[in-house]
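The complex appears here without one of its protein chains, the remainder shown in place.
Our next item is subunit A:
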Amino acid sequence: MSVTHVDTTPPSPVIEITGLRKRYRSIRRPGTTALDGLDMVVHRGQIHGFLGPNGSGKTTTLRILLGLAAADHGRMRVFGRPVPQCLPELSDRIGAVVESPRFFGSFTARLTLSLLAGTIGLPDVRVEEVLTAVGLRDRADEPVKGYSLGMRQRLAVASALLKDPDLLILDEPTNGMDPAGIREMREMMRGLAADGMTLLVSSHLLSEVEQLCDTMTIVSRGRRVTHGRVADIVAAHTSDSVTVTLADAAEGARAAEVLRRAGLAISGRAERVEVSGAESPAAVTRLLSDKGIHLSGLTRQAADLETVFLRLTGTAPVDGRYPQIDHSLLPPAARSTPDERELTVTVSEGAES
């Protein structure tokens, strides 16, 4: 990758979004608030995961960042330059796939890419390179309407790679891809990041995110829930949650009551209760033994990203039911310092509901 520009020190983040707001207005229905003061920072060379429940505003954020939609409020900078004002100068350095890949059906993949390449005068050999990179070379002369979902997705990724960008923005890039494709994508993204490209990837495949991303931002209902290193966020939640096994299964209901009164979030039933929000496992033991409830076991839950995600976004099932769209957790609007405080706030809110 050739980096043609000279950066001034200190290096500014590649993407910086503050207080982004967007409301989709409609004449017939009440409008939808898609973004409600979203913040996001992505640093150079990172693979940054962008996570959130359906309808939480991920695609909207990316569309606004790329100038496809206009924000109502907020400030955005890409490579330190204000966006969307500077997008025309920056667009050669940004490759993107937004939402489900859609192309003009009767054009072939090769023609589609060749037309895009032509808009900034890229040579057609570049088209061949990216077609090969995404594995479409042998089917590149077929009309796109005959492509499967995964093939379209590959074509979309190819179009994003065409410019050999410094920043690659991918909205659910592996959606519809087969296992080999997903793995290939993962390896490709790692390779690109190793070459110095910055990647912003929205995804619902949390195991992918866990394997691939350095940092992430989790959003819910148009606001940031948390952000930071993926490993740190998961670790923060590992200590937070313990599974308690009761000596007497009949005590389940009483134990649950005690823990709930203490303001802890619980789930599970009968003799196995999952507790989160406690200061330490010892606090849980003490609480229960004070009431004469004895434990036969207490294990610290090794949280995975999925558990953390469901909890942070409030999309974990309650009484066996999953919440409706837009009933995910609404993070507090204004906050000073991130991470730890956010986590505490989130957890105690979860405990109340």
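Miscellaneous remarks
Throughout what follows, contacts are C-beta pairs under 8 Å (C-beta built on N, C-alpha and C of every residue); 3 or more make two chains touch, one makes a residue touch a chain; residues count from 1.
Everything that follows uses one rule, which is that contacts and distances are computed from a predicted model.
Selecting from "4-cresol dehydrogenase (Hydroxylating)", "VWFA domain-containing protein", "Electron transfer flavoprotein subunit beta" or "ABC-2 family transporter", the unshown chain of this assembly corresponds to "ABC-2 family transporter" (UniProt protein name). Residue A:Gly67 is the one among A:Gly45, A:Gly67 or A:Gly228 that touches the chain missing from this view. Across A:Ile15, A:Leu51 or A:Val98, the single residue that touches the chain missing here is A:Val98. Residues 63, 66-70, 84, 87-88, 91, 94, 96, 98, 101-107, 111, 115-116, 118-121, 159, 163 of subunit A touch the missing chain (whole complex, contact as defined above).
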